[in-house]
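Let me give you the structure first, and then I'll get to my questions.
What you see is part of a larger complex, with each chain still in position.
Order of writing sets the chain letters: A and B. Residues in each chain are counted from 1.
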Amino acid sequence: MTIHRIEPSVYYYTFGPHEPAVRIHSGDTVIAETRDALGYDTKRDPMPEDMKQPAEDTSLRESNPVVGPVYVEEAKEGDLLAVHIRRIRLNRDFAISKQGAHFGSLSGEWPGHMLLYNDPIPTIWTEWKIDLDRNMGLLELPNSRLKHVEIPLHPFLGSIGVAPRFGRIETTLTPGEYGGNMDCVDTGEGTTLYLPVWVDGGYLSFGDVHAAQGDGELNGTALEVTAEVTLDIEVLKGRTAQWPRIESDTHIMVAGSTRPLMNCVRLAQIELLNWLVDEYGFQREEAWQLNAQVGTMRIGNVVDPCYTVVAKCPKRYLP
Amino acid sequence: MTIHRIEPSVYYYTFGPHEPAVRIHSGDTVIAETRDALGYDTKRDPMPEDMKQPAEDTSLRESNPVVGPVYVEEAKEGDLLAVHIRRIRLNRDFAISKQGAHFGSLSGEWPGHMLLYNDPIPTIWTEWKIDLDRNMGLLELPNSRLKHVEIPLHPFLGSIGVAPRFGRIETTLTPGEYGGNMDCVDTGEGTTLYLPVWVDGGYLSFGDVHAAQGDGELNGTALEVTAEVTLDIEVLKGRTAQWPRIESDTHIMVAGSTRPLMNCVRLAQIELLNWLVDEYGFQREEAWQLNAQVGTMRIGNVVDPCYTVVAKCPKRYLP
């Protein structure tokens, strides 16, 4: 059980079977400092051009640089990669957020494309103060009756995923069956993420830590921060999944990502149903009846090229 | 402040400006016993044919009989009707649930119509035991490893609404800008529902109490029960809304209902944004930034002809 500290020389803007940053064994731990979604580090220095991968220049490359990939020697196609998120330590005193043209749930636009006749919405940058000692975020509201507001932080990994199946390479802007930019608050400290391995080695990458975020990531950004992230990584043989599964102290969960939003519901619920039947001994219709009454859902994001819904079943009702 | 006890002689299967069951004044209280979504009463007796309205026979008429309408003398088009849900007292020891052909989030079908090449799913009826003293529901799971499960109840009104605007008449199977079959757990005891008045008198109707339900009402039904419901009804002059607003001790909320699901998100969030700006003194972009980080959402139903999403903002962050 080795601890690997990654000092990234490059950051990727895609999930795929890239040149690994580190090769580890099942059971090892990885520690790395992540940059924020916009590429800034703890000192507000932007990402140097020569650290951006892939090398070709495009505007979309500017979002969600991820650390990795981590190549796990024992991970074979069809296995399950258990990633225990042991720690997410915030390490700077500000967060960046914004509402942006051509992005966000209410702008009616597709990333980089206009979907509507209207003009794009104005881009507005916002900075939150982060109080690391008190684990609070402070927002100034100069033009509102309430002049400022303070909220508790709940840091989580906005983007974490493996190489997609079938040799695809996906931008870190979108989530999928390989994880990716799920932007769901459930991938926080203390939870375990189970990712299906599609390509031998797995190629786990991660970044885009959010200090806090509402459901849906409505305006397209959260409290974008840097952090030191500690992950315990284990390969599970003989277990399988079609979509990312998440386990916390209280819930088992599945993150389904696609468009339209209703199909995220369907993908996540069918996978959750399969989980209940395959690993918890439920008869199919009985699981369906139970979960229809006790299950909840979170809308992770409604802004990425694929949306994400997390279907959740309380563990208190499981054997 | 009069208390009106309604003893229904007919039940409606549509929301509209029907012959009122009672005429009240703003500030009055209404008490009524509701039948369950399938028409059964506390003694498991089915709805007599001559109590079903409208009189024409169709299969869809079998869902969600509502008590009312309540005509509120002071309610004029453009007002807001505040309905404080003071009490929902369950009054029988069983609940009915089912998965049904041509219905439910994963059956891929439109109410009454096939949307797919596949055969419809089998209809399976389920009965839950209700422990009224302990406020718990018990489900037998004879074919699963876990043989039974017990869950806490959280009763709420599945269907409550006024007459829709523009003289439309809507089946109690669907929600809309007038409320209706929202199937959202947030309309429980102690909350206040604000409904826009579209037709003078308002014509409030209600029923379809659920003892418990998961997000989305995935299989198309909840724990369908009867109850005695107590509502305090008040007309608010000079306030307005485009969609049903809900207020609890902890949150202000908006229920947006339409298809596709993503547009429910949009309708609810835009209305919530308008609420924050108009009544809480936020500048628009600042409200948008704040709510994007602290707002949550619940998926009320994904089975009715229109789906429902509830957008929620915590009151602790409001002035």
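The working rule: a residue touches a chain if its C-beta (ideal position, glycine included) is under 8 Å from a C-beta of that chain, and two chains touch if they have at least 3 such contacts.
Just so we're clear, the structure is a prediction, and the values are computed from it rather than from any experiment.
Total copies of the shared sequence across the full complex, per this structure file: 4, with 2 shown.
By definition in this document, only the chains that are shown with their structure count from here on.
Our note on geometry: chain A versus chain B, Cα centroid distance of 34 Å, whole angstroms. Residues 97, 99, 105-106, 124, 126, 137, 139, 141-146, 149, 151, 212-219, 221-223, 260-262, 265-266, 269-270, 280-283, 285-299, 302, 307, 309, 317-319 of chain B are the ones that touch chain A when the two sit in their complex.
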